[in-house]
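For this depiction, one protein chain was excluded, whereas all remaining protein chains were kept in their positions.
Chain IDs A, B and C follow the sequence of writing; residue 1 opens each chain.
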Amino acid sequence: MNTVFYISAAVAILSTAMVISRLNAIHALLYMIVSLLAVAMIFFVMGAPFIAALEVIVYAGAIMVLFVFAMMMLNLGQEAVERERNWLSPASWAGPVTLVAVLFAEFIWIVSRTGGSLPGGGGLGPKQVGIALLGQYLVGVELASMLLLAGLVGAYHIGRRMPRTGEENEASRAGISIKQ
Amino acid sequence: MVRGDFFILLPLIITGGAAVAVMLLISFRRSHLATATVTLVALGAAVISVICVAAAAPRQASALLILDSYALFYMGLIFAAGCAVTMIAYDYFERQTDHREEFYLLLLLATLGSAVLVSSNHFASLFLGLEILSVSLYALIAFHRERLPSVEAGVRYLILAAASSAFLLFGMALIYLERGDMTFFRSTQIASGVPAWSPLLLAGTALLIVGIGFKLALVPFHMWTPDIYEGAPPPATAFIASVSKGAAFVLLLRYVTLFGLHSGSVQSAAIAAIAVASMFFGNLLALREEKVRRVLAYSSIAHMGYLLVAILAAGPLAAVAAGYYLVAYFTSIIGSFGIISVREGREGGGDAVSDYRGYAWRHPWLGGAFTAMLLSLAGIPITAGFVGKFYLLAAGLESSLRLLVVVLVASSAIGLFYYLRIIITLYGPPEAERQGAAITPAVSLAGGVALTALTFLLIWFGAYPAPLLRLIQAMVGG
Amino acid sequence: MITVPIEHVILMAAILFSLGLTGVLARRNVLFILLSIEVMLNAAGIAFVAAGARWAQADGQIMFLFILTMAAAEVAVGLAIILQYYRHTGTLDVDAMGGGRR
Partner (left out) sequence: MLSLLWLIPLLPLAGFLSIVLGGGRMRGSMVALIAVGVVGLSAAMAAAVAIRFIYLPPAGNSFTQTLWTWIPATGFMPEISLRLDALSLVMVTVITFVAFLILLYSAEFMGGDEGYARFFAWMDLFVASMLVLVLADNFLLLYLGWEGVGMCSFLLIGFWYRDSANARAARKAFIVTRIGDAAFVVALFLIFTHLGTLTIQEAAARASREWPVGSGLAVAAAALMLAAAVGKSAQLPLQTWLPDAMAGPTPVSALIHAATMVTAGVYLIARANAFFTLAPFVQWLVAVIGAVTLLLAAFAALVQCDIKRVLAYSTMSQVGYMFLALGVGAWSAAIFHFMVHAFFKSLLFLGAGAVIMALHEEHDIFAMGGLRRALPGTFWAFLIGAASLAALPVVTAGFYSKDLILLCDWTSKSGSVWLWAAGLAGAFLTAMYAFRLVFIVFFGELRTKPGRKPGFRMGAALAVLAFFSLSAGFIQIPPDIVNFSPLSELLETSLPRLSAVSVGTQTEALLQAVAGLAGLAGIFFAWFFFRHPALVERLVLTPLGSAFRRLWLEGWCFDRAYDALFVRPYIRLAEINKDDCIDLLNRTLARACESMHYLLIGTQNGRVRQYAAAVTLGAIVIIALMVLL
C-alpha cells in the first residue's frame, strides 16, 4: 500500500508540474484532472474513501467542467498558445521559482522537525464523516449553503452577458458609466 | 443543536434568512426600494436581536460558534455598519444601471460572513465565515460589470484573496496536524507534555497571520487595497474598509488573546514588525497620492497598523481601546466613503483630490461632514477618532510598548498632511465653471439620514465618550 | 491502509502547494492563475485529510468538504469575472490590467 502512495504522489506532482507549465489551456486542464485522480488515490489509501470519491466527482467532475465551459466560451485558438509561449520565457520563471523555492525550503525545515506517522487502521468511512458533518458541524453545513448562495448570486450577476457596442466598450475602458 | 442554540444564533439566522428572502423577492419582483427596505429592516432586526440574545450570552453554539458578549458587541457593530452601507448604497444605486438589487443580497451575505467571523471559535467556522465574506466581496467589487475598472478590481481581489485563503488553509492544516483539534481554545492551549511552540505550530500560526493579514491589508499584504478601493463601487468600498477589515481584526484579536502573547517573544516581535511597517508604509504611501479613494486606502493600512498596537498591548484596556477605535474607525470610514459615493453619484467626474476643490462651498453640509470624518481619521480632538487613538496610546503605554507608541505618534503626524490637504481642497476656491452649478438636492433622504447619523455619532463619541466606553467595557473588557 | 511517515504526506502537500504558488506567480493568463489556485487549495485539502487521518478524526475530511464547497463557489464567481474581463479587453493577460498609479 505504501508503494501505491508514493506512486500516486509522484504522478500527482508530475502532472501538477505539467499543469502550471502547459501552454495550451486544455492540456493543462487534462493534466489537472490526472493530478486530481492521483490525489483521490492518495485519499483512498489514507483511509478516506468518501473524500476520494468526492475528489473525483466534484473536483475532477464538476469544477473542472466549469473550466472547460469557460474555455469553450473564450474559444482560445492556436494564437493563444503562441501568446503563452511569448509570455512564458524561461526568464519569467526565475523570480517565482526562486521565491517559492525559499518558501519550500522553509517547509522542508519545518516538516523535518516533525515526527509521527499515520495510525494505519481502517480509516474513516462515509458513515463517520456523515455523523460528524450533520452533528457538531451542522452549523457549518448551513454556512456552506450560504457560501454556495453567494457564489450562485455572484456568478449570475457578473456573468450575465449584456449587449454592447464598440463605443460603449471604449467608454467602459475609461470607467464612465453608461446611461441608458 | 438544541433550542437554546437556535435562540442565541438568532442574529445569524435573521441575516441568513433575509438573504434568502431578498433572493425570493428579487425573483418575484425587481424593486430597488423594496429590496433595500427589506435589507435595512433585516439588518435593523439583527441589531435588535443582538440586544435580545445578550442576556443568554455567553453560549457555545455547537463546536463552531461562540456567542459571548465580545462576539455580540462586534456583531451589533457589524450589523449597524451594514445598515449604514445599505442606506448609502440605496442613494448610490438609485442613479445607476439596472439589476442593482443583487447588491443588497450580496451585502447581506457578506455581513453574515463577517458576523460568523467574529463569533467563530473553530477553524471551520473561521474559514466558512471568511469565504462567505470573500466570495460575496468578489461579486460586490466587480458589481459594475459594465465598467472595466470594477471588473479589473474583481480579478485582482479574486486572485489575491483566493491565494491568501490557500495560505490560511495550509496554516490551519498544519496547526491541526500538530494539535489534533480545531477549536481555538484547544488548539492554542498547551497540553501537558507537549512543547509549547513546535515548529509546525509556529509555521501554522505564521500562515494564519498571512491569511488574516491579507484581509486586514497589513504590510506586506497591503498592496491590493488602493486598486480595489478605487475600482469597486463606493458603497462596496465602504463595506470592505469597515466591516470586512473589522471582522478580520476582531477574529485576530480573539485568537491572539487566547494564545497569550508574551511581549518580547518572537511572535510578538513579528507582529510588532508588521505593525510598524503598516503604520509607516500606509502613511507614507498616502502622502502625495492624488486620488481621494487611494489616499483613504493607504490610510486604512496605517489604521490597521495602529490597531495592532492594541493586540500587542494585550490587556483589558487594550481590548477596550481596540473596541473604541474600531467604532470610531467604522463611523469615519463609512461616512467618508458615503460622501464619496454621494458625490460620485451626483457630480460624476474624477476622484482626484483636485476634483473636490470648493466642494464644501457647493454643499456645506456634506463638506462639513466630510471634514469631520477626515478629522476623525486624522485623530483630531472632539472627534471619535481622537478618543480612540488616545486609548490606543494609553493601552500601549500601559504595556510599555514605547517604540510602538512613538511610531504611532510619528506616523500619525505624517498622516495629518494628507488629511489636511483634502480638507483644504474642500474649502478651496471653486472652479469657475462649477460655481453655482450646485445640484439640488445634494443627497437623497436615505443617504442624508445615514450621513447625518454618522456625523452626529462621530461628534458624540468624541465629545462625550463615557456611555460608549461603559458599553465597551462591559462587553469586551471583562 | 498505508503506514508512511506523516511528514511524507505533508511534504507532498507542500510540494503541490508550492507548485500551485509558482503557477500563480509565473503565469500571466488569468485562467491558469485560477487553475493554480485550485492546486493550492487542493494541497491544503490534502494536508487536512492527512491531519485528520493522523488523529483518526473525521474533522479533517469535513474541512476538505468545506474547501470543496468554497472552491466551487469561488470558481463560479471567478470564471464569471474572468469572462467579463475578457469581454472588456479581449485578453486574459493580468499584466495588461490598468490601475496602480495611472
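In this section, contacts are C-beta pairs under 8 Å (C-beta built on N, C-alpha and C of every residue); 3 or more make two chains touch, one makes a residue touch a chain.
As the structure is a computational prediction, the values presented were derived from the model and not from experiment.
For the chain that does not appear, the touching partners among the shown chains are A, B, C. Considering the full assembly, B:202 is the residue among B:108, B:142, B:202 or B:251 that touches the omitted chain. In the complete assembly, the contact with the undisplayed chain comes from B:226, out of B:226, B:246, B:379 or B:448. Set against the missing chain, the residues A:18, A:58, A:81 or A:103 yield one that touches it, A:103.
Of the candidate positions B:8, B:210, B:292 or B:443, contact with the unshown chain belongs to B:210.
As for the chain not pictured, it touches chain C at residues 21, 24-26, 28, 33, 94-95, 97-102.
The set of chain A residues touching the chain not shown comprises 95-96, 99-100, 102-103, 106, 109-110. Residues of chain B that touch the chain left out of view are 155-156, 159-160, 163-164, 167, 199, 202-203, 205-207, 209-210, 213-214, 219-221, 223-224, 226-227, 266-267, 269-270, 273-274, 281, 284-285, 287-289, 364-365, 368, 387, 390-391, 394, 414, 463-466, 469.
By our rule, only the chains that are shown with their structure count from here on.
Chain contact topology: the protein chains form a complete graph, every chain touching every other one. Taking each chain's centre as the average of its CA atoms, chain A and chain B sit 29 Å apart. Chain A has residues 107, 111, 114, 137, 140, 144, 147, 150-151, 154-156, 158, 172-173 in contact with two or more other chains.
Counting partners per residue, chain C has 6, 10, 17, 20-21, 34, 50, 52, 54, 57, 59-60, 62, 66, 70, 73-74, 77, 81-82, 84, 88 as the residues that reach two or more other chains.
Those residues of chain C that touch chain A in the shared complex are 1-12, 14-23, 25-29, 31-32, 34-36, 38-39, 42, 46, 49-50, 52-54, 56-62, 64-66, 68-77, 79-84, 86-88, 92-93.
Chain A makes touch with chain C in their complex at residues 1-2, 4-6, 9, 12-13, 16-17, 19-20, 25, 28-29, 32, 35-36, 39, 42-43, 45-48, 50-51, 54, 58-59, 62-63, 66-67, 69-71, 73-74, 76, 83-84, 87-88, 92-93, 95-97, 99-101, 103-104, 107-108, 111-112, 114-124, 128-129, 131-133, 137, 140, 144, 147-148, 150-152, 154-156, 158-159, 161, 169, 172-173. For chain B in complex with chain C, the residues that touch the partner chain are 123-124, 127-128, 131, 134-135, 138-139, 142, 145, 148-149, 151-156, 158-159, 162-163, 165-166, 169-170, 172-174, 176-177, 180, 182, 227, 230-231.
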